[in-house]
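FYI, not all chains are in this one, though none of them got moved.
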Amino acid sequence: MPTFDWPLGELRRYQPELTHEPDFDLFWQDTLAAARECTDAPSATPIDAGVRAFATYDVTFPGWAGEPVKGWLVLPSGGSARWCVVEYQGYGVGRGRVHDHLLYAACGVAQFVVDARGHSRGDTGDRSAESSGPHEPGFMTQGAHDPRAHYMRRLITDAVRGLDAARSLVSASRFAVAGPSQGGGQALAVAALGDGVAAVLPDVPFLCDYRRGADVSDRVPYLEIAQFLRKRPELVDDTFRTLSYFDGMNFASRATAPSLFSVALMDPIVPPSTVFAAYNHYAGPKDIRVYPFNEHEGGGSLHAMQRLEFLRKLAEF
Amino acid sequence: MPTFDWPLGELRRYQPELTHEPDFDLFWQDTLAAARECTDAPSATPIDAGVRAFATYDVTFPGWAGEPVKGWLVLPSGGSARWCVVEYQGYGVGRGRVHDHLLYAACGVAQFVVDARGHSRGDTGDRSAESSGPHEPGFMTQGAHDPRAHYMRRLITDAVRGLDAARSLVSASRFAVAGPSQGGGQALAVAALGDGVAAVLPDVPFLCDYRRGADVSDRVPYLEIAQFLRKRPELVDDTFRTLSYFDGMNFASRATAPSLFSVALMDPIVPPSTVFAAYNHYAGPKDIRVYPFNEHEGGGSLHAMQRLEFLRKLAEF
């Protein structure tokens, strides 16, 4: 996949109009207030999955509608930590296995991995009473007719409540939100909606500037939108109106914590222009690492070190 | 797509072992009994969509859990008809628009088009209380952990109840069940589970011999199964056990009405071996039209005439 999006100079100047409806903030106030009516405490059960160097826990916390959402907590040896990173997951992924998440703890940082409801590598069903269990997509257009019914409302609510859970479970002095792709989009949402966010680390964030994504990406998940609208051309406007409630650029304009973005200029799944749409609107301190020849893997393990350095500069650990 | 499956001679002999679990029949008895607890009558509202030659109705009938399922009824001029064809729809499709369904009525046959819950071209949400509305896939692995939770349980229940609705709404002397692809798989299920089926017309039927489909097809929807199991290799056996409750070859072995199948030998979406798995197990009178160079479009408008001739031979109209 060669460069298919605009040149870097244009990307840096790209500032699409924000798309939030007048009731955007109210929508989220109501949504989160309703979710927080469930006052169940998160539970964290120690597990032995063979990982001996760190304390590992299987977590359950109340997410959207109080439904149980899963997570992994991985604590570095030595108990408390300066930082706790709350990490969200990519589309089609989920929390995976606990031994997939060792880097932060190995470097002395606590990590709380939040599952993605319904996604294949997770353990959290969507709408638990009649849980669909993990399954293969598509989630992009589930509830396209109404923001209140859309899947992303539930996913983002889980993300905010995941931060709440981390803050009640982990004795860290600072909390960061992070994640690749869909997880990066969730991190941006939590940066706007959550409490006590000290750093935001969105990598090749998905869920930003959906219209541009659907216009120029020929890969799922953005392609799911185009495929749906191809069959329902009369729903174009309604669908993007619904998606505006979950758009990372709208969230970015409401976020204030220091942030480190990453973007890959040959990313066919999350086109770089959609990342810059959010980055250029981000309202807090910000930096972005540009990987000119990478695709959706972004900066990979090189960027993993960049994230840790960024946290260290904010508060040594 | 050239020929990729077995040669025709081998296809005609392919007889995989049936996969139904001991409680297969009980599962469906219970499922249908529960659905029939809802005794709401179907409603049929005349509509004016510009089609003047036929009487057209927007139908709502109770499907799985009594949830409202949509349909179109198209009646030939002259009122009653010798035949009513209950037609199910392909994956990702749905009932579409009423003017997409004119052929049967133009030839003097009543047609009842049953919507496919959740699919993009339809108007029926899946689980209506919090309806997801129509959206892009994937449905193949929704509920892979338990046959009671699987999407196909709801879809097939809708199909049986759609036949019930047609029989209460249409004054025809005979009812056929029909459909392309996923609709063909539903028709096979109704042939086994429904009441008063006089003919079965599955075209390039999907939902048969899932394991073979997942092994040899590189296209969605069968690919959704492989993509899911790629991420969850520990769930291979459980997933196919769940799918066995919805497998057209298991239904075919329980069906007795006269049937006309069609199969396309270059079909990459529904591999011909999966069609023959159901056809070779079909327990009633049967015939199959083989289209050697066609892909998933099957016999197209040529086969449309074959279906009408087949009905005419069973009972002139």
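Here the chain labels run A and B in written order, and each chain numbers its own residues starting at 1.
Quick note on the criterion: contacts are C-beta pairs under 8 Å (C-beta built on N, C-alpha and C of every residue); 3 or more make two chains touch, one makes a residue touch a chain.
Keep in mind that what you see is a predicted model, and the values were worked out from it rather than measured.
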In total, how many copies belong to the whole complex of which 2 are placed? 6
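Basically, only the chains that are shown with their structure count from here on.
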In the complex, go through chain B and note every residue touching chain A. 92, 120-121, 127, 130-138, 140-146, 149, 151, 224-225, 227-228, 231-232
